[in-house]
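Coming up: subunit A.
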Amino acid sequence: MKSEADVVIVGAGINGCALAYELSKRGKDVVVVDRRHIAAGATGRCGAGIRQQWSTKENALLAKKSVEIFEGLEEELGHPIGFRQGGYLIAIHDEEDMKQARKNVEMQKSIGLPVRIIDREEIKEIVPILDPDGMKAIAATFCPTDGHADPFKTANAYALAAIRNGATFYKFTEVRGIKVENREVREVITDKGSIKTKFVVDAAGAWSSRIAEMAGIKIPNKPVRKEALVTEPLPRIFDAMVISFRHGIYFSQMARGEILGGIPSPEEKIGYHFEPTWSFLKKMAYMLGRYAPILKGTNILRQWTGFYDVTPDALPVLGEDKNVRGFIHCHGFSGHGFMIAPMTARLLAQLITGEKLDLPIERLSLERFEKGTVKEKSVVG
Partner candidate 1 sequence: MRSYEETGVVDIGMLKMPAEEQLRKGVAITECIQPIPCNPCKEVCPTDAIKMDDINDPPDIDYEKCIGCSLCVEVCPGLAMFVVRKRKGKAQITLPYEMLPMPERGDIVKALDREGNVVGDAKVIAIKHGRTNIITIEVDEELAMVVRNIRVEK
Partner candidate 2 sequence: MRVEQHPILKFSHGGMIKFYFNGIEMYGFEGDTIATALYANGIKVFGHSAKKKRPRGFFCGIGKCSSCMMRVNGVPNIRTCITPLQEGMIVESDKYDLPETAPYRKPERKTMDVDIAIVGGGPAGMAAAIEAGKHGDVSVLIIDEQPRLGGQLIKQTHKFFGSSMEGAGKRGIEIASEMEEEARKYADILLETSVIGYYNRGHHFLAAVNKLKGIVYEIKAKKIIFATGAQENYLVFENNDLPGVYGAGGIQTIMNVYGVKPGKAGIIVGAGNVGLILAYQLLQAGVKVKAIVEAMPRIGGYFVHAAKVRRHGVPIYTKHSIMEAVGKESVEGAIIAQLDEKWNFVLGTEKKIDCDFIAIAIGLTPSARLAQMAGAKVKFIREAGGWVALHNEFMETTANGIYIAGDAANIEEASAAMVEGKIAAVHALNSISPLTNFEAIVEELRNEISSLRKGKFGEKARLAKERIYEGYYEELRGNRSG
């Protein structure tokens, strides 16, 4: 194991891999440490949707910038990422929804997103198997540049490109401690050896609070069990991601034709509960049947769990810690880490190398929780 590095990233999920790439591109000597392997946590378990339709301008901008990166990412990294833009179709269930949708669309348009409100007929044109009655939808918003990428391929593509730039990945290596002296990060201690460094990045997803604790930092994140399922492959039917903030459901059709989606589990629990639940399976199957009746009778191949790393306002924590110099927060993505990873990685790389940031990230600092926050409303899963 290397004894020294410019930056040690804890966690080889999408954010750890993307940041390793962005830093290595800037000539930094980067080490990524993961207890398991690339995309073993939330990244490899997520729906991997990429959405720009957010209720706050900051989030929408962050997502938009990410999509711009996604669009050229295969070329940049030199590996396939399975990116496609089939759009996000977000159900509008009643007048109240409609009011919020109009507000959102107006803001989203102002930053240049091609989003629009569509009627029930158009819902069926875009996703022919949807039943607006079953969905209880009066309309929907649709942004055709939203999309999806393969989470395994994307994380691996970032990792491979980072490795080409000189980054080192230590898989199946567990961080046991972080040495802090004079309120500065000095060393990361793992079960395979120690690495001296000035920067440690906490990109450990649902386990980020444990990593922060090693540096004496308390963060308010909670691991929340989420579940997803995938059906048998079907012929190609639709390209969009279908979601509803009211029902919490999301689903889309994958490259091989299988339908992958999730919904909040009735047995949802905070804590490290890995077991999938029967109530999720029943609820998701029922809702899928309501949204797309033709899917009734379709076999479900698998269900699995993963964790959202959830903050009180459902927004990520980004930036350097105010008390421990060199400790970089890169967590709390609350279920949206994948879609904004290209941009957050770029911003954090800019922060670490002292460049000017493309977007401000102060509002996402850990300190915001002391002041009180506004919760992001556009959340599913």
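General observations
Methods note: a contact is a pair of C-beta atoms (placed from the backbone, for glycine too) under 8 Å apart; a residue touches a chain by one contact, two chains touch by 3 or more; residues count from 1.
With respect to how the candidates were assembled, all candidates are chains of the complex that A comes from, given by their letters.
Every value quoted in this text rests on a predicted model; they were computed, and no experiment measured them.
Here subunit A is shown alone, and of the candidates 1 or 2 it touches 2 within this complex.
Residues 129, 232-235, 237, 257, 275-278, 281, 293-299, 303 of subunit A touch candidate 2 in their complex.
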